[in-house]
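Here the complex is missing one protein chain, while the rest keep their positions.
Every chain is named by a letter (A and B) in the order it is written, and numbering of its residues begins at 1.
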Amino acid sequence: MSNMADKVLMKGNEAIAEAAILAGCRHYFGYPITPQTEIAAYMAKKMPKIGGCFLQAESEIAAINMVYGVAATGKRVMTSSSSPGIALKSEGLSYLAGADLPAFIVNVQRGGPGLGGIQPSQSDYFQATRAGGHGDFRMIVLAPASVQEMADLTVKGFALADKYRMTAMVLADGTMGQMMEPVSLDFDIEPAPAKPWATVGTKLEREHNIVNSLFLKPEELEKFNFDRYERYKYIEENEAMYEEYLVDDADVVVAAFGIAARVARSAVNEARKQGIKVGMIRPITLWPFPKAPFEKAVKHAKAFVSVELSMGQMIEDVRLATSCKVPVTLCNRAGGMIPSPEQVLEAVKKAANGGAE
Amino acid sequence: MAKLTFKTDYCKGCGLCVDACPKKLLQLAKDKINKKRHHPAEITDEAACVGCASCAMMCPDCIIKVER
Partner (left out) sequence: MVVFDKPHALNDMPFHYCPGCTHGIIHRLVAEVLDELGIEGRTIGIAPVGCSVMAYDYFNCDMIEAAHGRAPAIATGVKRSDPENHVVFTYQGDGDLASIGMAETVHAAARNENITVIFVNNAIYGMTGGQMAPTSLPGQVTQTSPYGRDVNHCGYPIRVCEMLAQLEGPEYLERVTVNSVKNIRAAKKAIKKAFQNQLDGKGFSLVEVVSSCPTNWGMTPQAALKWIDDNMLPYYPLGVYKDRSAAKEETK
């Protein structure tokens, strides 16, 4: 790690853009949408100067398909958007999965459903972890809680996408995108692996490569799905990331990611001052969901509180990971509102009292 | 004189080659059925063929090789 002197003050969105360039991404396609347009603006400025390509697409759908095209040629490529735009990209996300193409996607979430609002939200948790598009597939979902992590997880996202030939998504929110913090951009970049499957021309030296997601024989399609899920299983066993904070002796465990985790941390600190044994598990990968720390914590915790900027989406994974052995309650705001530390503290106190006020 | 070679099992019996031949030297073989269950195209009088390749150019399945 570098020291403070190496750090630069950046917006979260800009940190993602610069980290992507450092990770070797030279192709960005996107369509304007608040609150992530700084990423596109940064790329528009930088890419032409470093021999890269920034192109503003005619739609989110076109943008994700341009991503598909570059991904098929084996180069590192990305797009970014916000909630309604990601919904439009879901067709392309499914095709990327079906063709086993690596790509990096950013969703700086805003409130929904529909046009919703432009304030921060975490209500695309289901979309990112369950319903990225039609068919059986998963995306690696990374949830940063600081501007530093916006950069770190971008670099990590490109590496994971290449390693597993799949889509990796940074699931941030409007606050993370707009927030300014000091960032170190001193990364060891893993070079992209060889991609013998890429469609870059046969040079008349090999059989043609085909990038495709159509398999009309059900046995064949089933095999592709089974094989893909073997890979997913390996990822679940090896790539889950999380942070534990004061969990070891906790009676109450707060689960929160992204901006919600920053609020929850203040509440945990305040509760500790008041003598309540509370800790926090902060999932950094939302898929694969880090089950291990929950399985461990449920052995001593009496209750869990899921803090979310949604109507309660991650709470389902918390319940699954704790096998519903103890109560899991929701502490939430929605529509672009953010829970206050006081609200979280109240929820923690209530959970500590076995549900009583 | 020209030589036509038909990849007979690829023929779908559409007959577009028959119409394309300026000398009307092609027909669908009524007495033959190929693997695709079609009457395949054949040449009736190879000696009369000038090798213009009109049939091959019209064939949607690319089954005719023409040599001169």
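Going forward, a residue touches a chain if its C-beta (ideal position, glycine included) is under 8 Å from a C-beta of that chain, and two chains touch if they have at least 3 such contacts.
This is a predicted model, so every value here is computed, not measured.
In the full assembly, the chain not pictured is in contact with A, B, by the touch criterion defined above.
When you scan A:Leu22, A:Ala41 or A:Ile61 for touch with the missing chain, the hit is A:Ile61.
Touch with the hidden chain on the side of subunit A covers residues 27, 29, 53, 55, 57-59, 61-63, 65-73, 75, 77, 91-92, 95, 99, 199-205, 208-214. Residues of subunit B that touch the chain left out of the display are 2, 10, 12-16, 19-20, 38, 51, 53-54, 56-62, 64-68.
Everything that follows uses one rule, which is that only the chains that are shown with their structure count from here on.
Note: centroid distance subunit A to subunit B, computed from Cα atoms, is 60 Å.
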